[in-house]
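The other protein chains are all here in position, but one chain of the complex has been omitted.
Our next item is chain A:
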């Protein structure tokens, strides 16, 4: 793909190849997470593939450590050839310890010329990012303040998402505008004991039709506008995308920025490989075709050397692998080039990397062997990860989430189970335990020791790749174990209760009217006080603004309510005064008109302030719609004087001719709307004739 001539059409992407946490600490010491082989292909290639599909021309890869291995991988990767210019690897200084720092660095570098896609290197997705980018651009044309489009994956309904859900550390709930997709609220789904979720009322009140999303998975994926990096520079304490989104939502009133939410669903697969469970799960999904059109066959390229033969039940065998004819490859197995599988083996849900060796009569299930790993005869291994060049000697049993890091040797007759992280002994910094019992479990020829994760004694992992060595670890970057074993109990409860509440998910939520009633009453008070004490308009603006914030009323609603209240002011005032008697107020249309006229004359500056001087047709339309609401709600005096009022609006330039005509052409939502249209028909006719004449 060649570069576009116009810089405006240039599509850029920023890939974060550092996760800024130490989840994979001992494994990631020799290999960055971005290069972990997932079904035989380095993880970053999946992200690059997706970006290249989206028509990205330029790609900037951020990394903090393992710069050389990343750069050399990108130089040779078939995916990087698909960009107009090969991906640039940017090594950030060691001071960079979060996404926010990377963004600040990006802002200084002035590499970003256009809206760009921000993606983590460990993202596996088949979503159509080109579509997302186009949607974001359309939105930016309509609303220039749209700062970014946040992309998340829904897990309610559709595909085997509940498994994905369980392996996540956290899920989110969000409220967005059903029409524009504008995000109103985003928070981690935290439930109380009764399984209730807290929603902020403000988020529901401020927009029209809103949509509630539950069970969203964070992908770290966003389409950002050019203004995102400068925002990070302005707000020096933002560390993550979450901070930015939260900041924007909180200060929306001040800065006017908005964030949009796009939720992937249906066939769009998306997941970050952020812990070992997810690594296992995504590998499974990839082999089982859930990430189609990304399949192990399509990702390995078409070179004959790496080409896979696809057999029944998602078994992929490289043409250069040798598999003994008596070996049983049950399902979802990938065997890389140069691998050897001995006689009588039984493999289920396994990935055997290139040049691995699996001995005779070995049973492997849910195992991931990285290139060069060796398993000798008669072993039984399940749910485990064997890193590069690790060795399991004869007759060993590894069950339930063991990880052998690079170059580790265990056995013979090793018995390891349950979340064991095995590292090479002799590396003093690993604080490895070496008591006798463990040694026996590891086998007599072993060079290994059991790793005690660094966070147990809060040591700084300065040399570690993915480590966040900064002391300012907050609750967001609490170091978590590689398998993410601390699955929140409430998360599980949440899943079980999901089926009941799923009907609620994604449904339209009617805007709550509670706040508005209070607001109307307060507004009326303000107007009354202003009338009695002859307040200047400036004071009224201050008062109205303060009650607007107190009741969280959106500016558009405020305009409508203000116009409505002023048009009905004489009536409402009498009603309010006579509230105790509860009697019916009688005002003749002529009286009403003259009073309204007075009010309008008095408060015209106020209206002009809120309606931006009635400069645009949209503003006038809002005014006319509330006029319609007022007429239809109180037909008694208003319907009769509607014609005179409308004439008055026209004469005093409150509404232009075009606005009145376009208002007339819309269909009112009220049952009485037609009657109103008939009342003002003469005026409309006159306007139409006038406009025809002028033509």
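By our rule, a residue touches a chain if its C-beta (ideal position, glycine included) is under 8 Å from a C-beta of that chain, and two chains touch if they have at least 3 such contacts; residues count from 1.
The criterion applied here is as follows: contacts and distances are computed from a predicted model.
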item: Chain left out of the displayed complex - its UniProt protein name, from "Annexin", "Translation initiation factor eIF2B subunit beta", "Sorting nexin-7 isoform X2" or "U three protein 7"; value: "Translation initiation factor eIF2B subunit beta"
item: Which residue of A:113, A:138, A:251 or A:319 touches the chain not shown here; value: A:319
item: Candidate in contact with the missing chain, chosen from A:3, A:137, A:246 or A:331; value: A:331
item: Touch criterion as defined above, residue of A:72, A:108 or A:289 at the omitted chain; value: A:289
item: Selected from A:128, A:180 or A:662 as touching the chain missing from the view; value: A:128
item: Residues from chain A at the interface with the omitted partner, ascending; value: 53, 126, 128, 157-163, 266-269, 288-293, 295, 302-304, 307, 310-311, 313-314, 319, 331
